[in-house]
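Omission of a single protein chain aside, the complex is shown with its protein chains in their original locations.
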Amino acid sequence: MLDYLWIIPLLPLLGSATNGLLGGKWPKNIVNLVAVGSTGLSFACALEAVREFFGKGQGLVHKEFFDWIVAGNFRAGFDLQMDQLTVVMLLVVTGVGWLIHIYSMGYMAHEGGYYRFFSYLNLFMFFMLILILGANYVLLFVGWEGVGLCSYLLIGFYFLRKSAADAGKKAFIVNRIGDFGFMLGMFLLFRAFHTLDFQAIFTSPTLQGWPVELSGHLGTLTFACLLLFMGACGKSAQLPLYVWLPDAMEGPTPVSALIHAATMVTAGVYVVARSHILFTHAPTAMLVVAIVGCATAFFAATIGLVQTDIKKVLAYSTVSQLGYMFLACGVGAFSAGIFHLMTHAFFKALLFLAAGSVIHAMGGEQDMRHMGGLSKRIKWTYRTMLTATLAIAGIPPLAGFFSKDSILLSAFQSENGGANVGRVLYGFGLLTALLTAFYMFRLIFLTFFGEQRYDEHHVHVHESPWTMLGPLVILAVLSVIGGWLAAPSFFGGSDLFANFLAPVFGGAESAGTEAAARALEIPMAVVAVVTALIGIFVAFWLYLRQPGKPEALAKSMHGVYTTLLNKYYVDELYAAVVVQPLVWLSTNVLWKVADVGAIDGAVNGIASGATAIGDASRHTQSGNTRSYAVWVVVGAIVVIAVIFFWPTTTAKPVIGMVR
Amino acid sequence: MIPTSYYLVLSAILFGLGVVAFIFKRNVITIFMSIELMLNAVNLAFVAFSRALGQLDGQVFVLFVIVVAAAEAAVGLGIVILIARNRQSLNVERVDLLKL
Amino acid sequence: MNAPLLVFFVLAALAVGGAVNLILQKHPIHSALSLIVVMVSLAGLYLLMGAEFVAAVQIIVYGGAIMVLFVFVIMLLNAGIEEHTNFSKLAGFAGIPLALAVTGFIAAAVARSNDAVLSVSQTGAVAPTKELSTLLFREFVYPFELTSFLILIAILGAIVLAQREHS
Partner (left out) sequence: MTSFLYANAFLIITLVKIVLMLVILLTVNAYLTWFERKLVAHIQSRWGPHRVGPHGLLQPLADGAKFLLKEDPTPAGVDRFVYFLAPLLSLGLAMTSIAIIPFGPDPLPWLILGQKVYLGIADLNIGILGLFAITALGVYGIALAGWSSNSKYPLMGGLRSSAQMISYELAMTMSVVGVLLTAGSFSLRDIIDAQKNAHGIFGWQGIFSWSIFAGPLPQILGFFCFYVAAIAETNRAPFDLPEAESELVAGFHTEYASFKFAMFFIAEYTSMITVSCLCSILFFGGWLSPFPPSWTFTFYLPSLILIPSGLWVIWDGLRYETIWGRLILPGIGAALVAIGAALILLPALNNFIQGPFWLLSKIFVFLFVYVWMRGTLPRFRYDQLMSFGWKLLLPVSLVNVVLTAGAILWRGY
């Protein structure tokens, strides 16, 4: 299978093509068969590949399939590679992706554009696989852009709804900004290393030659990493480019689950982890990453406190969890970051799917204030969602606990930029954990407990079909046991995950000394758990004990509340600072001057010029054969003159030619 | 005996006359004939050279030219008949449209 | 002034006269006849140069087939005196100078080239037809076959062109 890695991405592409081109005519079950079948097959292939990968022992598998771009000393081949990091991503993407496909069969059953949806979804799978399998930045960028495109298509899936279309555009444009930085980063790297292959760069003597210093060798690496990170911010919705993700919830819920929680948004984390060597050479960049991640985590969490739309809450929580991941990467705990990425993929996907199931049950209602008391009505959804919530809140022994715990640990220990920085980061991380626990349980309580705040006659709640519940259950199981892979020693495990990823991250891990870690682990864990419990309790107290309280609170500190409710007015800020000037510029300069004046002018000028020439030369084509004859003769004379009287000393005229 | 240049000059003259006819005649058929005249002039030059150089290739070429001329005449006169049928005129100056 | 030279000049005069006449005559038939004169006198010149086979072919094909075809078409279409339209100003002005230019160029080229070949006098030695055919069917066999295809195509083309479409 390893020799045929290309099959894994190819299958979804075929599925997408088939559905996109022919699916329109087909009945749903065939479309399902194609979509789910292709994804499942590629999942199977991925499993097989992973098996072989283990079979042949540790180490990197690098396959060159064909040259894609070759120019001078630049080569961007269609090369796929596979190492432990890839394995993790591969399994997450294909596995979770497959589950979500199955889920979609049920969820989208009553939607229009069925085949379109699955075609996009498969296409997304294809690009995502390219992204994680690609062995050089260029191929990775292809996948990167592709997933961007698919996310645009899927957010705007209900393109008849203006809000959806706008959200799609917003996502795309914001991503473009990030991609811009990413491209600059690539160029810089190419200029520095004359190649864009991962291995070539990471093992290049130049890089080894450069010492690890604050500026990252005259800033080259720093800038490169920051630019790459800019792209990551765009893709992974970090400050200040996170604004698109909440709006992206306009898309169908499975999309939110797959793209905007489990896979695509984690691409940024993947890139940072993939190029960890560069980052470790540029501590400043690392620091930036850590700070940005931490800030984002906290920031998004605060916003999440007051959101009432169930999906919006999840969206902000996603942003803040991504922040966690970047925090991990920033403090050099790449394995922890990736681990959190995986567990997060499990429980966040689960959360979204469950939320989707809730919405499905409520017949499209998304506002938590119009729910409540659903726990009796939709038991399975409730159970699975509760599991996921516990997981994200970081209650042992569920997945979230371990990942978050290790992140906080490494944050606490990180020496980068002085110990205090680490402490501060840790503090904010902890606070975020508290908030997370709070708003997640707020969601649970509002949705499933308390008296039902919806009208029985309009909405008749019903449990979702098993095609939807099956994935929920599986994901629930995963988010329970998923964490044990990285169970710390005091839990009887020995951080298998970190060891597994060790070949990749190798020395990059700067997470303190084992001894210190050992010493710290237990207190850290206890603190984290306690925080989480506090958060849960507060939520319980506010929303079950005294339902009136939140409004009162909102009243009492109105300013804060509204600020949070309006997401710190960030969108408005952007609108004022960026959008308006741009609009003005494009209207008054680009359109009225550049486009109308220069471009249209040039085009019309060319056209009219051609017309004029034709007008002038038209008279030679009188249609009169005798005039043509004259022209023929003129031509003949020219030829004769050239042949006979060409000023060359060598060939003698006529006879010389006859000989 | 006769120098080759005589033949060449003669063929040049004939060719020139052919050109004149080619330009000045109005009748399609006559223009056709003037083309044949030019071909003949060329043939003369060919034969003259082949004799002068003691190689027969020139005469072979002449044969080819004649064959091509025959083919050309067959098709060309077919076209002429068509023109006459559709335009009721053999004057090239009246045949100045690409379509009927 | 030996005999062959005399013959040459007579035939040349005939040829040129015929060509001029072709231009001067108003009726296509007369032009055709004068062209036949040119061809026959050219055939005579070929004989003078000892290219007997070419001479014979010249008369048989040009005189006996192509020109007959011309005459036949002229008779068939009952072409009359050519009308003296003058729509093409260009031809009116540029015609003569151009023709002179062509002739002049070629003649000048002939005169300018001081090549020995030009002064080689044309002996009446007969070109053996056998060698000619050998050349034709050995070295030039592919062109020969090509011409056969050409003729086939020409025949088809002529038929397609000239047949009245049955409606």
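Descriptive notes on the structure:
Residue numbering begins at 1 within each chain, and the chains themselves are lettered A, B and C in the order written.
As a convention for this text, a residue touches a chain if its C-beta (ideal position, glycine included) is under 8 Å from a C-beta of that chain, and two chains touch if they have at least 3 such contacts.
Source: prediction; values computed, not measured.
Across the whole complex, the hidden chain's contacts among the shown chains comprise C. Shown as candidates are C:Val7, C:Val71 or C:Ala107; the residue that touches the absent chain is C:Val71. Checked against the full complex, the one of C:Val16, C:Ala56, C:Leu135 or C:Ala162 touching the unshown chain is C:Ala56. In the full complex, the hidden chain is touched by chain C at residues 27, 29-30, 33, 36, 40, 43, 52-53, 55-57, 59-60, 63-65, 68-69, 71-72, 74-76, 126, 129-130.
Note that only the chains that are shown with their structure count from here on.
Centre-to-centre spacing of chain A and chain B amounts to 77 Å, using the average Cα coordinate of each chain.
The set of chain A residues that touch two or more partner chains comprises 622, 624, 626, 629-630, 633, 636, 654-655, 658. Within chain B, residues 8, 19, 23-24, 26, 49, 53, 93, 96 each touch two or more of the remaining chains.
Interface of chain B with chain A (complex): residues 8, 19, 22-24, 26, 31, 49, 53, 92-93, 95-98.
Against chain C, in their complex, chain B makes its touches with residues 1-21, 23-27, 29-30, 32-34, 36-37, 40, 43-44, 47-53, 56-57, 59-60, 62-64, 66-75, 77-82, 84, 90-91, 93-94, 96.
Every residue of chain C that touches chain A in the complex is listed here, in rising order: 87-88, 90-91, 94-95, 98-99, 101-102, 105-106, 108-110, 112-113, 115, 117-118.
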